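The complex is shown incomplete by one protein chain, all other protein chains being positioned as in the whole.
Up next is chain A:
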């Protein structure tokens, strides 16, 4: 019927039959596919009360045990923390701590630690710095990863200001991070016996293997006017300077620990350990605290109750919500998909 209309073949061109075959060939009808018609098979989950309650219960069932287990793990960790920054300043120098630390006096200091509980090996020895912004933008950027990797990039120190050159020569390793390398040292004695601290493999293997070059040796380091921290043995390649490698993994937060070494013997409860430390590192100028930490680990890491508490809270909350919902469901049930809830059915004629 439509092909008979005057407009569709107006113009007096081809005859009717040619037109229709042409039209069929050139049909613009969209090709049918489930995709183009938006009819792909789909799953449309809907939050029925049953689902909601099960979801909450499931979360609480998973979270509460995890919380309990992590709390236990955290409690199992034995940790000895000893803050020594102010104690290790002689009483007469306490009103000018900075002056003391910058002087060339002997800064040896003795500390005694009591082991509260049995500590299983390996016992990790950390130094902890508080209020030390190793994540300060200027500090973080002041390093040259290229230089650390290969001896050829020795001159690549542009990012290292102000510790890029000393006496006209590039510094290896350059930059503030390396320059401020921590230089307190600890010696442990237990029952008058030297307690061996293993300082090998305290850094990441990946760093030793590929980030810090085996052929890059410290050069011109701490030769400037101001000494920032530890010196390095110029005969050892960077890949073996593990303290440096640990230090160069800059900490994320202003309170952080760095691994100093590992004690590979068990310590018994009540053991007394005396520590001889060289208090060299200047944290006094910015009120930074220094702590010595001996700690065991659990499967979850160090001593930190937060995660366990968080898990317990979330799990408990979800359990509570599940209960609330069950009560609501029982007290005030709502029929799912009841058309009388549709707005135009609730108050007729209002639209």
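The definition used in the following text is that a contact is a pair of C-beta atoms (placed from the backbone, for glycine too) under 8 Å apart; a residue touches a chain by one contact, two chains touch by 3 or more; residues count from 1.
Operating definition for what follows: contacts and distances are computed from a predicted model.
Colleague: Would you kindly match the missing chain to its UniProt protein name, picking from "T-complex protein 1 subunit beta", "Phospholipid-transporting ATPase", "BRISC and BRCA1-A complex member 1" or "Transcription initiation factor TFIID subunit 10"?
Modeller: In UniProt, the chain that is not shown appears as "Phospholipid-transporting ATPase".
Colleague: Among A:66, A:216 or A:232, which residue is in touch with the absent chain?
Modeller: Spelled out, the listed residue whose C-beta touches the missing chain is A:66.
Colleague: Would you indicate which residue among A:169, A:196 or A:328 is in contact with the undisplayed chain?
Modeller: A:328
Colleague: Tell me which stretches of chain A touch the chain missing from the display.
Modeller: Counting over the whole complex, chain A touches the hidden chain at residues 2, 4-8, 10-12, 15-17, 23, 26-32, 36-38, 40-47, 49, 52, 55, 59, 63, 66, 70, 98, 126, 128, 133-140, 142-143, 145-146, 149, 161-162, 176, 179-180, 204, 206-207, 210-211, 224-226, 228, 249-259, 285-286, 299-302, 304, 306-307, 310-311, 314, 317-318, 321, 325, 328, 334, 336-339, 341-344, 348-349, 351.
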